[in-house]
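Excluded from the complex is one protein chain; the other protein chains are retained at their positions.
A and B are the chain letters, set down in written order, and residue numbers restart from 1 in every chain.
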Amino acid sequence: MRGSGPLAMARLRTMPATLAIGGAITLAWIVVAILAPVLTGFDPVKVDVMQALKPPGAEHWFGTDAIGRDVLARTLFAARYDLAMAFFGVVGPIILGTIIGLIAGYLGGRIDAALMRILEVTVSFPYFVLVIAIVAVLGPGLKSYFISLTLVNWVSYARLVRSQALVLRGVDFVLAARGMGFGHLRIMLFHILPNAIVPSIVFVMTDAVLAIVLGSSLGFLGLGVQPPTPEWGAMIADGQTYLTTAWWIAIFPGIAICLLALGLSLTADGLARLLNTES
Amino acid sequence: MSDLVSVENLTIDFATNFGDVHALRGVSFSLKAGEVLGIVGESGSGKTVACRAILKLIAGNALVKSGRIMFEGSNVLSMKDVELGQLRGGQAAMIFQNPSTHLDPIMTVGRQVGEAMVVHQGISWRQANARAIGLLEDMHIKDAPRRAGAYPHELSGGMRQRVMIAAALACEPKLLIADEPTTALDVTVQAQILDLLRGIRRERKLSVILVSHDLGVIAEMCDRVVVMKDGAVLEIGSVDQILRDPAHEYTKRLIASQPSLMTPTTHARPVATEPHLLVKNLCVNFYPGQSLAAWATRKPPLIVRAVDNVSLALRRGGALGIVGESGSGKSTIARAIAGLVQPEQGEIEVDGQSLDRALRRRRPEQVRKLQMVFQDPFMSLNPAFTVARTLAEPLLQQNICPQGDIPARIRELMEKVELPRQLLDRRTTQLSGGQRQRVGIARALALEPEILIADEVTSALDVTIQAQVLGLFARLRRELSLTLILISHDLGVVRYLCEQVAVMQHGKLVEYGNTGDVLDRPQQAYTRELIAAIPKLSRPTSSGVQPGDTPLLAAGSEC
Partner (left out) sequence: MNRFSFVLRRPIQLIPVLLGISVITFLLLQMTPGDPVRLMLGPKASQEAIEFVRARYGLDQPVPVQYFYYVMNCLRGDFGQSIAFRGPVSGVIVARIAPTVFLILYGLVISLLLTFALAVTAARQRGRWIDHLIRLVCVAGVGVPSYFVGLLLIMGFCLRLKIFPVSGYGPTFINNLGHLFLPALTIGIGVTPILARNLRATFIQQLDKDYAIACRSRGLPESYIFSRHVFWNSLLPTVNLLGVVVAFLIGGTVVVENVFNIPGLGNLLIRGVLTHDQFVVQAVALLLAVGVVISNFAVDILTAILDPRVEL
């Protein structure tokens, strides 16, 4: 799979364009998030009613919102929270889901049946609805978003890993490892996991997109990051009432979220092509 | 007779991410009307590409660099879609290796046989169905009207191949191209299908191109044969001439590599009195379709006896071949002995010591003594590992030698299986099939086993590679005094390596004894059937046989 020399060169040449473009966009957003204070002179939470609802202009490039905060500054700072939602929104699920999927798929039998029942019940809830129901218990905010996403979204990875592990456990090299007397843990970690994880790696980028959409939707509904912290979904909600009079309040964060999601989607697409052509 | 098809100087490349790959290099051959032409070659020889090109069934990334294919005077490669539609099915049709994937899984077979007639001849579905039933009857499918309403998954492999032949013949083509038509089938079913092909060829005056890796099949079926390697034609001649007097070095090697023509290894060895491995009354059950719902509704579990009361004994240094068709339970025996499936009942003893049925309750040295080599070279090695890591892992885990000695031991193992050291840093996915299989053997040898179980180790390999690997087994067995159990569907392989043979059918032991006795003087009807079904490849003697005519007639024996 991996290699060096001419093979690696050939791979570089065949790197999908979507991966390059998507990677560049994503990277650019990470830079923006880090350098937000340098890129703008405005404070994203400072209220200035005298400057309220100013259209985009020389001073406020993206205009100002209903209480006079600079939309550009808020959009740039919001990248921090939305990127964090993308990243931490998948970390918990992939760890929990991989462990469960690996155990269920490799050991099979009653353990598998029990875990799959739990999975079946979890997927019976619409993803978003269960997240909201958990947030309702824990109270709004980033922390409960991460907890609820982990509790709900592990199923995607558990399914992917389990279906691979289920096949791999009957494959000759795993039988060979068992026949040589290796322990279950060793077989799971070194023989099953590296070969079962590829579909999850392909999926994780797409999942990050879904996590951003979900997280910002919570923000939009008032259940995510709490004001005055800037977050794109919440900013769009703020602008909803001013659609005809001050369109910029909602449109700029909307474009921002689409751009970041596009970058991640393209990366996902490119990654899928790269890994699928290799195997 | 004029040529029905002539392939002239055909060169085809495939465009890939890593540059163009040569599939065919200047291939030329021709087929006379009424003739049966064989194309023989190993994987990568281009035989499939060549025969598919005759119907212009080439992949989107294929580039025709030069050459043409004339079918009754017109060039297939420059035909438009409409002309191709008339050629395919109407003039020439094709059957494929794997009948289960080449049929639409969600359409009844009667419709699939009939649809070409509806499309090409404009008859109604009702008429097409009637004709399809007739065709299925011609293919000796019993109860054809009912079978026509069945879906492919409801039919056996041999039956599906008959359906595919019927669908190919629906519009009465002149040419039938058969691409490895029996490779996926068991040998007794293969014999029936070859018989059927012979019959319809005679009745319908078909010209046939038969592609196969199996010289035996080619020798039984064909008038002339084309030998291909690496995308080029090496030689063309009558079957008789190619077999008796091959011109090309590779062809000679191909013939010499046929297991049935290899001289059996010498079996002279000291006879120990105590059995090394003893299997007593082994039974293995499978419980398919066991679900919570079935348990809840108290359905009695469906039991499949995969191995039914089998007893075997093997002396130290002996070699036992277990043969049988798919589903005979031969692989399950191997896995039960190795502890990979749990037998229902039975005793497994090594040197008089009983082995636990569960692998995890066997002592480490018991596990070590008994090692297995697996069938599929592409599945038997962890694709995430390098060769070095593959070999180091068992040495480390089972404390075979001090850690410092591991590199030396790995090099030693590589020498034993005749692999160059340079391969150690390669990933297992970067090796060829033969190389992988050697790594698989080296990995088993790393634990210094006394008993080696080889499960169909050569069935996925090309025949020349198979011959080399079999030679390696013979040598290792001699040098390391291994006790060997060889699972195979190929009687030739067993005859080459083993003194004893056990014939299995439906989980039961049918016949068991010395190889010579069983294979030359079979006592049981099934063994006789199995032996008779194997396509015969004997070097023809130079008696006055008429070339091109003999193989077809000689092979006409009913089986």
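Following the convention adopted for this analysis, contacts are C-beta pairs under 8 Å (C-beta built on N, C-alpha and C of every residue); 3 or more make two chains touch, one makes a residue touch a chain.
All values reported here derive from a predicted model rather than from experimental measurement.
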item	value
Listed residues A:Val71, A:Leu130 or A:Met188, member touching the removed chain	A:Leu130
Contact partner of the left-out chain, one of B:Gly38, B:Gly89 or B:Gly434	B:Gly89
Option touching the unshown chain, where A:Gly179, A:Pro199 or A:Gly233 are the choices	A:Gly233
Absent-chain interface as seen on chain B, which is shown	55, 57, 60, 81, 84-90, 93-94, 96, 98, 101-107, 115-116, 119-120, 151, 153, 164, 167-168, 170-171, 293
Chain not shown, touching residues in chain A	18, 117-118, 120-130, 132-137, 140, 206, 209-210, 212-213, 216-217, 220-223, 233, 236-237, 240, 243-244, 247, 250, 254, 257-258, 260-262, 264-266, 268-269
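The working rule: only the chains that are shown with their structure count from here on.
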item	value
Chain A and chain B, separation of their C-alpha mean positions in angstrom	47
Sites on chain B touched by chain A in the complex	17-18, 292, 335, 338-340, 359, 362, 364, 367-368, 371-372, 374-376, 379-384, 393-394, 397-398, 427, 429-430, 440, 443-444, 447
Residues on chain A engaged by chain B in the complex (per definition of touch)	1-3, 10, 14, 113, 171-173, 175-182, 186, 190-191, 194-195, 277
